[in-house]
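Here is the structure we will look at.
With one protein chain removed, the remaining protein chains of the complex are shown where they sit.
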Amino acid sequence: MHLTAEVREVEKLTARVKLYVLELKERLGSWPGQFVMVWLPGSGEIPISVARERGREIWLVIARVGRVTGAIHEEVGEGARLWIRGPYGRGFSTSPGRHLLVGGGFGVAPLLRLADELRALDGPVEVWAALGFKSADDALLLEEFKEVVDRVTVSTDDGTLGEKGLVTDVVELDWPNVVHASGPEPMLRALAFSCLQRGVRLEISLERRMRCGLGLCGSCEVESTGMRVCRDGPVFDARLLASAEFARRSLEVWA
Amino acid sequence: MHLTAEVREVEKLTARVKLYVLELKERLGSWPGQFVMVWLPGSGEIPISVARERGREIWLVIARVGRVTGAIHEEVGEGARLWIRGPYGRGFSTSPGRHLLVGGGFGVAPLLRLADELRALDGPVEVWAALGFKSADDALLLEEFKEVVDRVTVSTDDGTLGEKGLVTDVVELDWPNVVHASGPEPMLRALAFSCLQRGVRLEISLERRMRCGLGLCGSCEVESTGMRVCRDGPVFDARLLASAEFARRSLEVWA
Amino acid sequence: MRTEGGVGAETRPSERSAGGWALEVELAGLRLANPTVLASGVLGTSASLLARAASSGAGAVTTKTLTLHPRRGNPNPVVVELDTGLLNSMGLPNPGLEPFLPEIRAYRSSGLRSPLIGSIWALNSEEASTMASMIQEAGANAVELNVSCPNASKDELDTIGSEQLVRELVEAVRRSVSVPVFVKLPPLHWGLTKLAGAAVDAGADVLVATNALRGMAIDVRARRPILSGITGGLSGRALKPVALRAVYELYGEFGDEIQVVGVGGVQDWRDAVEYLLAGASAVEIGTALIYRGLSVFRRVASGIEGYLREEGFHSVEEIVGAARRG
Partner (left out) sequence: MRTEGGVGAETRPSERSAGGWALEVELAGLRLANPTVLASGVLGTSASLLARAASSGAGAVTTKTLTLHPRRGNPNPVVVELDTGLLNSMGLPNPGLEPFLPEIRAYRSSGLRSPLIGSIWALNSEEASTMASMIQEAGANAVELNVSCPNASKDELDTIGSEQLVRELVEAVRRSVSVPVFVKLPPLHWGLTKLAGAAVDAGADVLVATNALRGMAIDVRARRPILSGITGGLSGRALKPVALRAVYELYGEFGDEIQVVGVGGVQDWRDAVEYLLAGASAVEIGTALIYRGLSVFRRVASGIEGYLREEGFHSVEEIVGAARRG
């Protein structure tokens, strides 16, 4: 059954992206990188990463891309309710050391949750974030990242903010013990290529169309790997990308 | 579901009564006065009081009266299995003080479990037992009682052992803070009469035909009281006897 | 008549509570102080047990299902507690209708306001008709025709599952009494609305959904079925999603003509509210007594009241069937 969440705050982060601050009856207890299934009755149910968890509050960063996200953007204001189930999936690893978080677009959301967690670790931790966006208008959560990580570099494709270029081109890969990445799949693929070449450990958060979220229905399989995003992921070792055919599959109806 | 119990020991206590020492996979955790439903596959399932509990071992004292008890006596030897569910019901109270246990026939069984428990209490406790039988041949568990209570008096209807007379006639009611009794119903009724007259607190263990043991089916109601032996009892304050019509009911088919 | 902890009629949940949220419901003309009902077969074997349930807060009480002639039922074991519910193969033990009538009279003269629903089982119209009149005569406020006992014999089941027989039985009962006629249905996988349709056409006032599923349990060490009756009725939590679906279907199909009562696995107020939203006007409670005791009626009722208040409703009726309107 779903948990009923009260929407405490809605903030427009960019033209397409809103932040929803939800309050639950009890602590969710998510691990960085995990997601929840968000149900808007009458519209549908979609997977969304937990971007932050504080007490009984969670942050969801939701980009408007289609039917359900559109309905959420339009219908769900402060004081309204959303329904969630979860948290689900396997998240990022969080051992002490040098962590580089590489995010693209609204894919930066789960990395904020990770940054919070790393910050709270006992051992010696250094965390850098490299965040890439199309344009200055698309940048989001920069202040939040700056508060919790040691260094934030921003890049935009058009150079309207920070460095100009793809985040995968500007990023510095020799420094970290481990890289954690979340964003569009071409970005992740490019990054995987660079990291695997250099022998740098890379964890990536993948997205697939989800149905059950429970590891049963097979909808979210990363093509031909037998790996389910909802249960074996969403965070995978980037070597999965190499071992998999990883071609968007033609049988879209499964998804 | 039932727990499977291994029969570790079977001892003939009298011509009609046998002691079954059962070993369970886990501690039963019974309270004095509680009972278990004992299932012998192929024969039936009956309520039996827990007479002793030590670690994963429990003692059941089973008198042969009919179909199921007969089958148990005949078929269940050492090394065999019995199936039990429970423990069920509300048992005796066990606060420090002066306790008198009055037992008749194989009704003494649950009183042994009570004696064990009282003996193990922290506060100042004194426990006497008055055990009545038809005849010397029917006496049982005397050694066991002697080991754990401060004083045991035995009486028999025919005087072949201990004092001659009904236990209810020979018993000393001015001494105890509370009397706990178990045995044939006429005995309990006589005792209730004496105790209520003197204002002595009396707890009695009642028996009725049981089906569910869970408080649902109504089979074990103490007639016209709305009280269920399996759930509200088997141990009741003796005033229940007074407030109830307490006539064996003609609608025996319910039972 | 003794009632639990001396709790009498005066401490029953108030019909209209301080805040103005009403728990009272009307069921085919009967007034229930709250929408919880003692399910048939559970503590309905005597006036004193019925009274105890009523005093504990049940808005109405149902007798154990009675047959014209006495039935011994099955020998023990007759129940198996599972992690998801209860199996029972009681087998309709009862003393026969006539010997039970004094219990009905005694309950009715107790002054308790919770209506008494008399449950009966019959396999032909004549019996059904006789029983219904007798039970009304004794004071039952409604007659519940049980056409769904999962522990009836195979022949009985084949008979009772037929639309034709259900139609005949309901017609016979309808003709014989003036009190409301309830029909208690089985949790059919398919075809429930057809069976129910026969009951509605024949004049039923209330559909009760549902009786237990048919299940069994085997002990792996004994290597045999545990119940002496081999199969039994599966009640409790496991039944809930199925009975809830039944209520939703029945309300959708017949909600304009008739009221529905939900039964199966109600344990707390959430369960009850799900049934109300699905279209039930009241809920029966049976198996939960094992886990929640007799206080379950009061706790469910006050939980429903809390829900109504939180969600801004003023009566139970407002939410009946709301899941179809949402």
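Think of it as A, B and C in the order they're written, each chain with its own count starting at 1.
The rule is simple: a residue touches a chain if its C-beta (ideal position, glycine included) is under 8 Å from a C-beta of that chain, and two chains touch if they have at least 3 such contacts.
Keep in mind that what you see is a predicted model, and the values were worked out from it rather than measured.
For the chain that is not shown, enumerate the shown chains it touches in the whole assembly.
Spelled out, the missing chain touches these shown chains: A, C.
For the chain left out of this view, which of C:Pro35, C:Gly57 or C:Gly85 touches it?
C:Gly85
Among C:Pro75, C:Gly161 or C:Gly197, which residue is in touch with the absent chain?
C:Gly161
In the full complex, which of C:Leu68, C:Leu234 or C:Val316 touches the chain missing from this view?
C:Leu234
Pick out which of A:Thr4, A:Ser95, A:Ser135 or A:Asn177 touches the chain that's been left out of the picture.
A:Thr4
Can you name the residues of chain C that touch the chain not displayed here?
Chain C touches the chain not shown through residues 82-85, 87, 150, 157-158, 161, 186-191, 213-218, 220-225, 230-231, 234, 237-242, 244-245, 248-249, 270, 273-274, 277-278, 307, 311, 319, 322-323, 326.
Touching the absent chain: which residues on chain A qualify?
On the chain A side, contact with the omitted chain comes from 1-2, 4, 37, 39, 41-42, 44-46, 68, 81, 83, 85, 210-219, 221, 224-228, 243-244, 250-251, 253-254.
FYI, only the chains that are shown with their structure count from here on.
Could you draw the chains as nodes, link the ones that touch, and say if you get a line, ring, star, complete or other?
other
Between chain A and chain C, what's the gap in Å when you average each chain's C-alpha atoms?
Averaging C-alpha atoms per chain gives centres 50 Å apart.
Could you give the separation in Å between the centres of chain A and chain B, each centre being the mean of its C-alpha atoms?
65
Using the touch rule from the top of the page, what residues of chain B touch 2 or more other chains?
Residue numbers touching two or more other chains: none in chain B.
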